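Sending over a structure as structure tokens; questions will come in a sec.
One chain of protein is taken out of this complex; the other chains stay put.
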Amino acid sequence: MASLELKKIIKDFGETRVIHGVDLQVDDGEFVVFVGPSGCGKSTLLRLICGLEHASSGDIFLEGERVNDVRAADRGLAMVFQSYALYPHMTVYQNMAFGLENMGLPKAAIKAKVGEAAKLLRLDTLLERKPTQLSGGQRQRVAIGRAIVREPKIFLFDEPLSNLDAELRVSMRSEITGLHRRLGSTMIYVTHDQVEAMTMADKIVVLRQGRIEQVGSPLELYNRPANRFVAGFIGSPQMNFLPVRSEAGSRLATTFGTAFSLDIESGLAEGKTYMLGVRPEHLSLEESPGALSLALKVVEVEQLGGHCLIYGMLPDGNTRITLHCEGQQSTQIGDAVVVYAPPANCHLFEKDGEERTIR
Amino acid sequence: MNKAARTPWYFLTPNLVIFGVFTFLPIVINFYYAFTGGVQLYPQDRPYVGWDNMATLLDCKNYWDVSTCRKDLFWRAVWNTAYFSVLQVVLMILFSLITALVLNRKIIGRGFWRGVFFYPVLLSPVVVSLIWKWILQRDGLLNAIVVAIGGEPVLWLGEPEWAFFWVTFVSIWSQMGFYTLILLSGLQAIPADLYEAAQMDRASPWRTLWRITLPLLMPNMIVVGVLGAIRAVQTFDNVFVLTGGGPGSATMFVVQYIYQTAFQEQIRLYGIAAAGSLLLALALIVLTLLQLRVTKAESAGERAK
Partner (left out) sequence: MKLVSYLTATRGRSRLHWTDWLTYAYLCVGLFLMFGPVLWLVASSFKTEAALSEFPPTLLPYGQKSVMVPGEEKPKPVFRVKLPDGTMKELPEIRRIGLMATYVDPAKPEEPIRVNIKDRQPVREFRLATENYSDLMRKLDFGKYLWNSVFITIVATVITLLFNSMAAFALSKYQFRGRSGVFLFIIATLMVPPAIVLVPNFLVVTELGLLNSLWAVIWPAVATPTGVFMLRQYMLTIPDELLEAARMDHASEWQIYWRIMLPLSAPALAVLAIFSIMWRWNDFLWPLIVLSKAEKFTLQLALNAFQGDLITQWNYLLAMTVITLLPVTVVFAFLQKHITQGIASAGVK
């Protein structure tokens, strides 16, 4: 059974519509990540699910039951807030016990549950501390602990790692996925960081301006993005885009003269402009048969040791191309290089409002 | 209304009930009193007299000569209050400003000195008045000092001019610390780099004071002036204990007049007292509007710059 189901959810704040009819299904035990640029409505969607905001229209089902009119506390969900929202005047123990006390659980049961969660999160030695005496990562774990003790149907995370430094973020990431594996519960996680989405999710929901752009597993999104937005959002560094024109015989020509052919089932209308997309890691300095060749003037080189990033300008003078190559390269700024895009790794997008994927 | 919408009202109710009963309702009743006569306290026993109370209070042949007024004591109180308010507010701003400027310098133990000037603010008006009454009495400390330096003892609170002076002095003494604090926080809000820039521009300290400190402190000084005026107009307890309004009516102020008319006389003229408080309220409204006007003009001026 679906753990959570959203049907035609619309949310207006006054005159502005922030969620435009979202449909979504989350299965039991899934780790779902809502990702999108800031202002895309991902946090609002999470707050609608948890009951802190009320949908203007549409239905929310938890385990098959409509919960639109159920109070946040009674939906059986737990939320980890971006700022952690730890009660600053209570100890770690009191923070985790507060909700259980409000539910009227006996003292012994509370103690057992909090102790268990504390052990799981390695907080057992910190139970008497106040939040201000904890490090960022420890606070984060307390916030998660507060969610765990309530044994919720679904865990909700609202950008929980955005206040941590980069190093801690990586380790907390694996800590949360590890937790997901151990508990096996449904988790919904909101982030603007596509790396977090790719590394943690079973299923990614890409949102833009209050609409779902695509739902799928990380690799589906990477290999078959539904549109140019998703293609650009997933993957780092960003996918390269350049305009191409279709010619006879499904050949495509760049604006500066080179041409190649792409194998497209439905065929292409002649004389139309499209967007060609190639990921930096799929470009190569070595020639391969049938590949599109691009002559670049190098404008920047980032040597990272294990790999390097080369930024170059196309002859048209305003399209920047990023190239990811393994190892160390001797390329210098100002050099002229030719890079090759194998047709198998090329994406083609409509050049209209929706910019849907053709290939 | 659903349950969630009612919740905030539960939290507001106690406060609003108290407000309604002890602030809002009395304002309404005050109008009723002002337009009814007689000596009865209960509204149903009071005959309607229209503007009579107001007319009685305002009945004067010559407003500059209180003896031509029907309620000469009221007009004496009005003039005393006006004279006192102007004098007190001007001197208060002057001394608070000097004190704030001194406290804003690099001094050792600023917290202590700030406390010194602030301490009298906390004392009750009654205590303040008794302290000074003890010093100013005929055989008091001040006369001892006067005699010691070869003067004649003076009845400080028995002569009208001196009594008025000391009433003003004591009220400045007891309130100055509060206004000093407002001005001091205003001074500390002036960015230090402005002074550094002035130093680089070779401005003399005197010029820095006139051209930088005082203009930037203006909003705070206006606040001090208006708050001070609103309080000065309502002065009562200090003076009541110190001089009882005397000698004669030399230090009788409007609030004391209202209090005496309504609560201390054999014949309690609640209507006259209520009319008097409406006139007082009018004066306060004018002062408040003046403040709004000035602050608005001030901020408009800021924008124009």
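Lettered A and B in written order, each chain numbered from 1.
The rule we apply is simple: a contact is a pair of C-beta atoms (placed from the backbone, for glycine too) under 8 Å apart; a residue touches a chain by one contact, two chains touch by 3 or more.
Because the structure is a prediction, the values reported are computed rather than measured.
By the touch definition given at the top, subunit B reaches the unshown chain through residues 5, 7-9, 11-12, 14-16, 18-19, 21-30, 32-33, 41-43, 98-99, 102, 105-108, 111, 113-127, 130-135, 139-141, 143-144, 147-148, 173, 177-178, 181-182, 184-185, 205, 223, 230, 234, 236-237, 240-241, 244, 255, 258-259, 262-263, 270, 273-274, 277-278, 280-281, 284-285, 288. Touch with the hidden chain on the side of subunit A covers residues 50, 52, 71-74, 77-79, 81-83, 85-89, 98-99, 102-103, 146, 150.
Criterion: only the chains that are shown with their structure count from here on.
Centroid to centroid, with C-alpha atoms defining each point, subunit A and subunit B lie 63 Å apart.
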